[in-house]
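All protein chains but one are shown at their positions in the complex.
For chain A:
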Amino acid sequence: MQNVSYNYYSLKKLEIMANGELPKEFEVIVIGTGLEESIVAAACARNGHSVLHLDSNDFYGDQWASFTFEGLQKWLDGSRAKSDEKEDSQAEPKVLKDLLENGETLLPLDHEKTVTKISEDFHAKEVKETLKSDEEEEERKSDTPVVVEPWTKAKLLANSRHFNLDLTPRLLFSKGSMVELLISSNVSRYTEFKSVTRVLTHLNGKLEHVPSSRADVFSTKHISVIEKRLLMKYLTFCLNYQEHLDKIEPDLQRPYEEFLKKEKLTPTLIHFIMNSIAMVPKSVNCEEGLKSTQKFLASLGRFGFTPFLWPMYGTGELPQAFCRLSAVFGGTYFLSRPIDGIIYKENQVQGVIVDGQRINCSYLVIARKLCPQALRTESNEKQTVFRDIHLLKSSILTSEKEELSFLTLPGSEETEDGQSQSYVMEVGHGASACPRGMYSLQVNSLKSDTFETMVQPLLTQDQLIYSLRWKRTYETLKKTLNGNVALCHDPVFELDFDEAIAHARNMFDAIFPGEDFLPRAPEPEEIILGDESITAEEEVAHDENPPKPEERTSTEVKSQDPKKSEKEKVEDDQKEESMLTEQSAANENEAQDQ
C-alpha cells in the first residue's frame, strides 16, 4: 500500500493554474532540471514529500539536455552571451527586499560560465550545388533516398525537428546502475532505448568491429580460431573471476596488460580487451581491469547484441522521465521562471524568491553552477571535458544497415589521469538523432586534441555536414549536504550514469535518512481509482445523492466492460512481458555459458 496524498497536490496545481501563484511553502525546492536534480526531485515526490522543481531555462535537462537543431542554436546563443545577463536580476532589489524577514539575506543565483570555446562549422557550401549535378544524377538513378541538396544552415534549420542532439551523450550498460534504477523505480515506463549494434575500435589505422558477443566472435574474420578460443576462454573466466581468486591473487596489483600477456592473449586480443571491453588505460592494475571487463560482460545478452543501450530521442529524455515521475506524484514544475534569489539566514536556506514570490522550504537542492558562492563550502579542482558533435553524410564505417556504433579511443600514454579514453558514439535516424541518411557523431574526451589526433583522421571533408565543438568545465564535490542545501554535480566524465546516480542517492539519503530511494512506482492499472474499494455502506454514507439501484447496476455494467477488456490487455501484456523476461533469462544463460 502506497500512502501518497496526491489529491491535495492536484488541488494545489489547480490553484496555481487559476491565479499563477505558487503555494507558500514546499518541503523541497529543486533548482535546475539536470539529471541529479531530477532524480532527487522524483525520489522526494515519490515518497510523498512536497517538491517544487524550478528551472530558469525553457527546456528540461540543463547541461543534460537534448536539442532540436534550432534548440541547439538557441542554446549556443545563450552560452555565448551568458556573461552579460547577470545585471538584469539585480534590477529591482527593493521590491524583493520587502519579502525578506529580519536577519535574512537574499543571495542571487550564480551563473558560472562552464561552456567555453564554442566553434561551429557549416561545411556545406552553396556553390557546390551546381558542381554536383553529375553526382546528383547518379544518386537519383541509384534510387536511394539520398538528399541531394547540400545541408546548408538553412536546410538544417528547416529539418530542425528531426534532430535530437545531446549536450551530454551517454550509453547505458544493460546491467548498469541506470538500467537497474529505471526498472526498480518503474521510471522505465517513460523511456525508450535502442541497442548499440556494434562496438568499434581503432586498430592498425583502421576501424574494426570488436567481437564482443558470442555471435560476433564466431563471425569475425579478423582473428584466428585459436584467438577465438583464447578470447572466449578468457571472457568466460572474467565473468566469475572471483571464484579463481586464489590463482590470480599475486597478479591483482600488477598491470592488467601484463596479466593478459601472461594469459597468452595475442596483441590484437589485448587491444580489444583493454580498449573496448574493459575500456581501461594502460596503467590500470589487474583487479581494476578484471572488474571493468566483468562489467562489460555482465551486460551482454540482456538486450540486443552489445552490452549498451542508447536512449531514444537523446540523453535529455532521462531527466525528463524522472521529472515526470515526480510530477505524477505531486511534484510542481515551473520552467522558464526567473529565480530572483535564495533567502539565507543563519547557515540555513529559508526559501527562494521566484518571479517576485517568496516560497519557503526545508531543503534546497541546486545545481552546483547555479549555487551562490556564499553557499558553497568546497572548491575542488576544475576538470574539463571536450565535446564535439559532427553531422555526417555517411557512417564512419559503412555497413549494409544503419548501425548504432560505439567507439572507444585509447588515451595517450603520457596522461596521468585514470580516465584518458575518449568515448565516441555514432547515432543515426533510427534513434531519432538526425534525419534519415545522416549520422551524428558524438565525441567526449578529456583531452583537447582528441579531435585533431583521433577523430579527424576517421573523417573525410566530403563526409562532414556540420561540426560543433566546445569545452565544458566541471567540478566534483565531496560533501552531499551542507546545512540544508544539497549541491548537484555537473555532468562528470563517465560513460554510464554511475556517479550521477550514486550522488543523487547520497543527497536523498542525507535529506530523508532511512527512507526508501525510489521504490517501484505502481502501474496505472494497479492503482485503485475512485470507489473501487469502498463498500456499499461507505458509499451511501459519503454520497449525498446515491443513484437509484437500477441506474447504478446499469452504469456498473457499462463501466465494467471496457475495464474488462483493459484487464485482458494487461494480462496479454504481462504474458508478453514474461515471454520477454524468459527470453532475456535465456540470453543471460547463454551469456553465462560463454
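The criterion applied here is as follows: a residue touches a chain if its C-beta (ideal position, glycine included) is under 8 Å from a C-beta of that chain, and two chains touch if they have at least 3 such contacts; residues count from 1.
Here is the rule we use: contacts and distances are computed from a predicted model.
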{"item": "Choices \"Geranylgeranyl transferase type-2 subunit alpha\", \"Light-independent protochlorophyllide reductase subunit B\", \"MIP18 family-like domain-containing protein\" or \"Gustatory receptor\" - which one is the UniProt name of the chain not shown", "value": "\"Geranylgeranyl transferase type-2 subunit alpha\""}
{"item": "Option touching the unshown chain, where A:L203, A:V217, A:M312 or A:L397 are the choices", "value": "A:V217"}
{"item": "Of A:L76, A:M232, A:L252 or A:L397, the one touching the omitted chain in the full complex", "value": "A:M232"}
{"item": "Per the touch definition above, residue among A:V95, A:L245, A:A502 or A:I527 touching the missing chain", "value": "A:I527"}
{"item": "Hidden partner interface residues of chain A, rising order", "value": "1-8, 214-215, 217-219, 225-226, 228-230, 232-233, 522, 526-528, 533-534, 567-568, 571, 590, 593-594"}
